[in-house]
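Every protein chain of the complex appears in place save one, which is left out.
After this line comes chain A, so read on.
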Amino acid sequence: MDLTAHPNRIALGLEGSANKLGIGVILHTGSSLDPSTSTVLSNIRHTFVSPPGTGFLPKDTAKHHRSFLVRIAKQALSAANVSISQIDCICYTKGPGMGAPLTSVAIGARTLSLLWNKPLVGVNHCVGHIEMGRAITGASHPVVLYVSGGNTQVIAYAEQRYRIFGEALDIAVGNCLDRFARTIEISNDPAPGYNIEQLAKQGGRVLLDLPYAVKGMDCSFSGILTRADELAAHMKKGGKAPDGEPITPADLCFSLQETVFSMLVEITERAMAHVGSNQVLIVGGVGCNERLQEMMGAMAADRGGSVYATDERFCIDNGIMIAHAGLLAYETGFQTPIEESTCTQRFRTDEVLVKWRK
């Protein structure tokens, strides 16, 4: 493929590894060897929201994605205003994520690839987040904190791999927050983490004691969740905080956020010191949390650096990041043959050869 003959390259990306179905169209302009310009042509998302007190189950989520795939694809195409002949490749999330939702979206992506006679590109979801974050914020060589409902990783780039410096040993930080939202039965709309963040803003009177579980470069969140759940049960029985006042959901949300975000800031700072970087890029759904951005910003400022974050359009799972990372790989000659276009629930960030970076 001679890319100099293609000054404009367009990819369609489909994402559905968790409860968001996202489809987007991206345009890359200029030589792929120079830093090329990325333009978002469309980025449409539809979220499967489960009732308060419940989480999203694979079967229901897969059904949601199948039901909305055609509708969202039509919206993404019409918003982008591109014809099929202008599209260079179809990108889909290969993993990691929930099996049934991933597979549903992959079936749709394969069908489009075959009908339109376009090459297919399988994308690592985490790499999608990182590349989109870099493209939007302009952070050139950041330490990346990737925090979402399914993943918690501190990552830095070295020698064509995104290397994992630290990660969650059990549940992801977002899973800890999501499950706590279920415990106190707050709404999952638009996202449980968002509603915890809003409640936490009303807290701050007391910081309830929760375990602080940093183990070297890694974190553990399951014990913190257990203790937070116990405190919630204590609250329901009219339990009092150390200051003698009744515990409120706001106190719990505030204390949970302060504790888990402090842990994330600590391991991120250690990775920054290790690689000698003063940029932090926060990606993933939990990355929209403004309190996390604020805490990380304070740490980065102390180190003479700054924090780079995006808003919900790019932090929360979306199709455009899959289109973008897929197109970067495609520009280096990478394709996924149809017969190999499987999905995988486990797909580590460092398994991907990042051929598009030096």
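The definition used in the following text is that a residue touches a chain if its C-beta (ideal position, glycine included) is under 8 Å from a C-beta of that chain, and two chains touch if they have at least 3 such contacts; residues count from 1.
Keep this in mind: contacts and distances are computed from a predicted model.
When the listed names "Probable electron transfer flavoprotein subunit beta", "Transcription factor Pcc1-domain-containing protein", "Dynactin subunit 6" or "tRNA (adenine(58)-N(1))-methyltransferase non-catalytic subunit TRM6" are checked against UniProt, the chain not shown comes out as "Transcription factor Pcc1-domain-containing protein". Checked against the full complex, the one of A:R66, A:H129, A:R179 or A:H324 touching the unshown chain is A:R66. Of the listed residues A:A11, A:I44, A:L77 or A:I196, the one in contact with the hidden chain in the full complex is A:L77.
When the missing chain is restored to the complex, the residue among A:G22, A:G108 or A:P249 that touches it is A:G108.
In the full complex, chain A contacts the hidden chain through residues 62-63, 66, 69-70, 73-74, 77-78, 83-84, 99, 103-104, 106-108, 110-112, 114-116, 338-343.
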